[in-house]
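Excluded from the complex is one protein chain; the other protein chains are retained at their positions.
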């Protein structure tokens, strides 16, 4: 009997199954520095203790996507080691801020299963929760992945497809309790645009481009202790579908978010990810550009200081986004588009 | 109207204009570790709390060039996003030491303007100050850049060229107040050479070479939140003048400084940069070598423990420096030379 983890196959999952994931992880100022260095992020609240304290935080919190990737990474050995494709995210709500020194752990519940018609794969829906060392929830989200069956002949489970919200409602967004808008300094944050300055339907070209190197995405993905083979093993991937390693889609999310600073500098916190799709693969050497569409302005109940801004941020490779590349009338994405992320940020009013 | 920052053009600047730069930045032990890992620096004061405490510091301060690059990086979106060339530095004085946990912010004043004869570009001189969260100055310097005009037809400003010192005088160098020479251990610092062992005119070949990878310079430059496009975007730079991304000149300074340990190990603090020129471009794959010439020994007023050593450190690519490659009689640099940095370090007497 082998001691090596072969990962779970489709028939290993059952609805209601609960999994506590290895490896718990303390995030530190070291992770924050690497996150900045690998993504180029420069939002003021996450970059400066002094700025964060001026608006009511005890210190600079860690970047929301660093938290997301860390929790996500934990789930890979249990959920997606035998995944064919990462199909989507939904209902992702960020909770307590994460400070350097916090220890995160992750657990998941299987909430849906459906075998595919080919009998070789199935779709697994899991709801994952990340918690800090005090048991406070820092993140919860649903993702669904297509997972291989171990044996094509295994009987299919009773199909169960969860009902997921199209977007996280304003009342579920966690706003920082002590946020003090008087301390917000637009010169230091980088832009003067506030909640009321963005209009639904508005499109913003983030202008800048960032080329991704092999060492960069692999280093970032190891930082998250994500073990998906496709990102790390050139020996096998060189023989595979693309002939090369695939960039972790979360790294592309982070690069696009960092690029979005240019036009959305005051959108300092990701409060929710309503949905997201990795539309086309990204490889080392690709240059990522991004643009955003303002989907909706959300009032936060009882909060006059902050508003929510629901955005679609699209990332494209080797294609400047002044022309806002998007789906066509049939819902098909151009080959250049790699990410379509629907999320909600908090921004001072 | 776009929300994206297009950067300032030459006609947007006026003498006396003051700019507070985004994004303030807390530097941490994470940044220090990355600085070591990306540059190879190994000066004992910055590497070891125990060594730093033995000579009177409360702990290991952050590397002076990490501080320089961080402050410099802040200025890019406001000063040099439309720069054609970074022409020089002068009058750079380092002040209060920066500790892990300090939050730095940067502000600049335009102190000179002169349109070029071609009517398409002009030179902008700015004096930049970096401060910590207590308002103490950690750094001040002047740099000048050639910036594009938005409209060639815009009228030129009244020329104003600042008068800059050729070197920072000894009386302006900030020496650590509590420095205790009795605690300096030459075995741990790496060399026995002290202030009196260096003679003006002496040349030192630092011997070692360091090859720069694309992922390394880009990661370092993102760490400093420097957004100059030429360092990051292969998609556009591939079509540009060099066909590739340009290594941030500050990274070359840091690599040369790290190499200078071999022969200048006791020159533990950069107190001033008197002037500096990036003489030729550096690209990924280039191997950097360095040599230094001792320009002058400076007595620090009232300080018997430390002296100043004014140095010219020259970096060359793919060319060992045993032959001390330098300007010829007409002041022309060989193509191999990439950096000519005139600066002053503190060294125990």
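Chains here go by letter, A and B, matching the order in which they are written, and residues are numbered from 1 within each.
Just so we're on the same page, a contact is a pair of C-beta atoms (placed from the backbone, for glycine too) under 8 Å apart; a residue touches a chain by one contact, two chains touch by 3 or more.
In this text the structure is predicted, and so the values were computed from the model without any measurement.
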Touch criterion as defined above, residue of B:50, B:85, B:136 or B:152 at the omitted chain: B:50
Option touching the unshown chain, where B:24, B:263 or B:308 are the choices: B:263
From A:72, A:89, A:125 or A:232, residue that would touch the chain that is not displayed: A:232
Residue in contact with the excluded chain [from A:40, A:77 or A:307]: A:77
Per the touch definition above, residue among B:14, B:42 or B:332 touching the missing chain: B:42
Touching residues on chain A - with respect to the absent chain: 2-6, 20-26, 28-31, 33-34, 77, 100-101, 103, 105, 133, 213-216, 218-220, 222-223, 225, 227, 229, 232-236, 245
Chain B residues touching the omitted chain (full complex): 28-34, 36-40, 42-44, 47-51, 60, 100, 187-191, 193, 197, 204-211, 213-216, 219, 262-265, 285, 287, 289, 318, 320
